[in-house]
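Every protein chain but one is kept in place in this view of the complex.
Moving on, here comes subunit A:
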Amino acid sequence: MGTLSLQGLRKEYGQSVAVERVDIDVGEGELVSLLGPSGCGKTTTLRMVAGFIEPTEGRVVIAGQDVTKMPAYARQTGMVFQSYALFPHMTVAGNVGFGLEMRGVGRAERDRHIMEALKLVQLDHLSERLPRQLSGGQQQRVALARALVINPEVFLLDEPLSNLDAKLRAQVRGEIRALQQRLGLTTLLVTHDQEEALTMSDRLIVMEGGRVRQVGTAEELYENPADAFVADFVGRCNIVKGTIEGSAMRSESGSLLPCRMEGAPANASVLALRPERIAMQPGTDGSGLTARIGAVLYLGAQTEYQLDLDGTVLTAIRPTPQDNDALRHIKTGDTVNISWDPAAARLLPA
């Protein structure tokens, strides 16, 4: 396994810029995910690493070797496609063995490697099946085995879980992460699913509009977002626009919201507050703000409350109250007293 380094990578399509000056380093055995909404340039970046798209500017360096001008077939990358892209006319063994065949590995040795790779994904009993005879989850594992068997320098995953149903997705997520850590695979993962990115990655790169917005671990991005976009995209967040007044922010509808002043950037224009940081009490007593309940959404373990502060709407998420809890019987239209630790409310640039 090698390292991956993208240096000042840029891709233009005529007038429009798909990827703008992206610098990324993936260390040996590290899993880094590119997270962003569709059209943010994450897939274009991945495809430039694989060699399917030629960058307009910048360099792609794999295991210390500049491969920017190298065709896809000569690069040592193993890619898992969103659609799996299995060869429909070849058996599972034929699919997995294709890369070895291209590398001129002899039949006996090839068969041995194929079975090893299939054992790794627990599919060795299905080696003679055709892809269409497999379930979606099984096809996905064949695609994994096929990319791994060639022992690539860099492992590339393009939305690998998006075609699986929710339950299977959570399971496969864990399996891929375990496999990646066990084999020490240098991995670049592209996803638009923040939960996938948060749970699987060593580091995340949030992209938007072709640019990198922030790089960091899951905790860093969640606790310390660089701007309102990252705060909103990673996890859920209340974003309130307004003007700073003393040690609080005056929202556009006039509410005065306490917030943390130290460390606030000069160009800060919004307040970001995680929904789980808002505490609530029934009634109007207390030191906090008064809000009207706009809606109560029961989510099982948690309950979500829409709070209306004279036109400023905030979302609070609390553990679903137990029987003896005062919040138990709260309903739409009730008035509550809300408060939060000012340190939890950050001022960020938009």
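Definition applied: a contact is a pair of C-beta atoms (placed from the backbone, for glycine too) under 8 Å apart; a residue touches a chain by one contact, two chains touch by 3 or more; residues count from 1.
Criterion: contacts and distances are computed from a predicted model.
Undergrad: For the chain that is missing from this picture, which UniProt protein name fits: "Phosphoribosylformylglycinamidine synthase subunit PurQ", "ATP phosphoribosyltransferase regulatory subunit", "ABC transporter permease" or "2Fe-2S ferredoxin-type domain-containing protein"?
TA: "ABC transporter permease"
Undergrad: Among A:P88, A:G300 or A:G333, choose the residue that contacts the chain missing from this document, as touch is defined above.
TA: A:P88
Undergrad: Based on the whole complex, identify which of A:P55, A:G99 or A:G210 touches the chain you can't see.
TA: Of all options in A:P55, A:G99 or A:G210, contact with the hidden chain holds for A:G99.
Undergrad: Kindly state which of the options A:A72, A:A226 or A:A279 is in contact with the chain not pictured.
TA: With A:A72, A:A226 or A:A279 as choices, the missing chain is touched by A:A72.
Undergrad: Residues of subunit A in contact with the chain that isn't shown?
TA: 50-52, 71-75, 77-79, 81-83, 85-89, 98-99, 102-103, 146-147, 150
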